[in-house]
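Below is a structure I'd like to ask you about.
One protein chain is absent from this view; the other protein chains keep their places.
Chain lettering (A, B and C) follows the sequence in which the chains are written, and residue indices restart at 1 in each chain.
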Amino acid sequence: MSSSAHSSALIEQISNYMNTQIPFQQLLGLRITEFASERSEVRFHWKNELVGNTPQRILHGGVTATALDTVGGTVILASVIERLADSTPTEEIIQRMSRVGTIDLRVDYLRPGRGDEFICTATIIRSGNKVAVARMEMHNQDGIMIAFGTGTYMVG
Amino acid sequence: MSSSAHSSALIEQISNYMNTQIPFQQLLGLRITEFASERSEVRFHWKNELVGNTPQRILHGGVTATALDTVGGTVILASVIERLADSTPTEEIIQRMSRVGTIDLRVDYLRPGRGDEFICTATIIRSGNKVAVARMEMHNQDGIMIAFGTGTYMVG
Amino acid sequence: MSSSAHSSALIEQISNYMNTQIPFQQLLGLRITEFASERSEVRFHWKNELVGNTPQRILHGGVTATALDTVGGTVILASVIERLADSTPTEEIIQRMSRVGTIDLRVDYLRPGRGDEFICTATIIRSGNKVAVARMEMHNQDGIMIAFGTGTYMVG
Partner (left out) sequence: MSSSAHSSALIEQISNYMNTQIPFQQLLGLRITEFASERSEVRFHWKNELVGNTPQRILHGGVTATALDTVGGTVILASVIERLADSTPTEEIIQRMSRVGTIDLRVDYLRPGRGDEFICTATIIRSGNKVAVARMEMHNQDGIMIAFGTGTYMVG
């Protein structure tokens, strides 16, 4: 199997794992819809259980923080996999992935969390052997930017 | 009814409301256990649905962010109520409360989210007519500090 | 004088003021080179006095934070002026401007602060009557992104 095929297969496998085996993502209905180091994407649909402000029917800020943290972690994981896939046994990649974790997260709440579907995207702005930084955005289906985030992640 | 009795009754009423009528807090099992401007507290128990890292059985970072945002919002709401209760009709207080919202939030993930019960506390470090800032901490039942947060909130 | 001419003249006047009458900006050599709500820019040249890491000759992180806070404040001020210029007496605009202030600032240090000239840019991601949020970047003359920032500002 060629190296990029190895990377793709692994990305596919991890993506399936994350979409089915992480309880809190399941609870919220978050799905990874793009999983690459250049850009990752997480989507979810409105559900009444996600409301924080009942009279105004707005998403809880914690839902937004969860979605941004998830998409930021996804883009970082993708970069770890892509970097290692050519040269590293799968077990060691899994090992490295288990050490990826959020160090700190900033969320800017720009507009009320209203919509039918929410699309969260992330890109990497600092990439390193030990620490990486991602920049995240959340829009609704009409392209309204609802929140912006910055996350610092441990990678090694 | 004396003014402080008015404030206490209102605090009690709002606290009940928040503990029963906010879907996302219900979903996670968050309960407000102290509701005062000097210090507020939110608690929740471990549940398997809250896991983010399955092999290591660690809370999802979004759970931590939700709990810190909730306790920060609680201490800010308490200060709005306490300030207005003596001189303002209840309807106007409710009106003011509906305008309280998170502007931005920083979470520092200090240690893995492991434990049976999680205790989140908040104090106010900037108090103003338009904007207020709270400082939050999350410990587990053994007193281990798991996360630290800072939140800026719109209040008026 | 037409309304947009009024706005331009005021922008010019404020820009001159900020480039000559703010001691700490003078000390560092910061110059506002674009002053508009759509995008503002601040530039400065390398000076030995700005070093924080002497053996490696890298800018002090405080210089970067100062430049990002300055360009973020500039884009916010420009939006206040542009919004008010048509309908508001200059004295009141000046009054409003004096109330603009940084509530909180996050700086992400992405790469070592090395270069001959540093170009800082800002755009607004949340615009409001009371609070606004700006997103800032600092590059050197070769287009290397050195830092990224997010600032929340009081505007009213």
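Following the convention adopted for this analysis, contacts are C-beta pairs under 8 Å (C-beta built on N, C-alpha and C of every residue); 3 or more make two chains touch, one makes a residue touch a chain.
Predicted model only: the values in this text are computed from it and were never measured.
Q: Which is it among C:Ile14, C:Val107, C:Ala122 or C:Met136 that touches the chain not included here?
A: Counting the whole complex, the residue in contact with the absent chain is C:Val107.
Q: Touching the absent chain in the whole complex: find that residue among C:Asn16, C:Gln56 or C:Gln141.
A: C:Gln56
Q: Considering the whole complex, not just the chains shown, which residues of chain C touch the missing one?
A: The list for chain C reads 21-28, 48-56, 59-63, 65-67, 69-70, 73, 98, 101-109.
Q: Go through chain A and note every residue touching the omitted chain.
A: So the residues of chain A touching the unseen chain are 103-104, 106, 130-131, 133, 150, 152, 154, 156.
Q: For chain B, enumerate the residues touching the unshown chain of the complex.
A: 106, 108, 110-111, 125-126, 133, 135, 145, 148, 150, 152
Methods note: only the chains that are shown with their structure count from here on.
Q: Work out the mean Cα position per chain and let me know which chain is farthest from chain B.
A: Most distant chain from chain B: C.
Q: Any idea how many Å lie between the Cα centroids of chain B and chain C?
A: Centre separation, chain B to chain C: 34 Å.
Q: Would you please write down the residue numbers of chain C that are in contact with two or more other chains?
A: 106, 133, 150, 152
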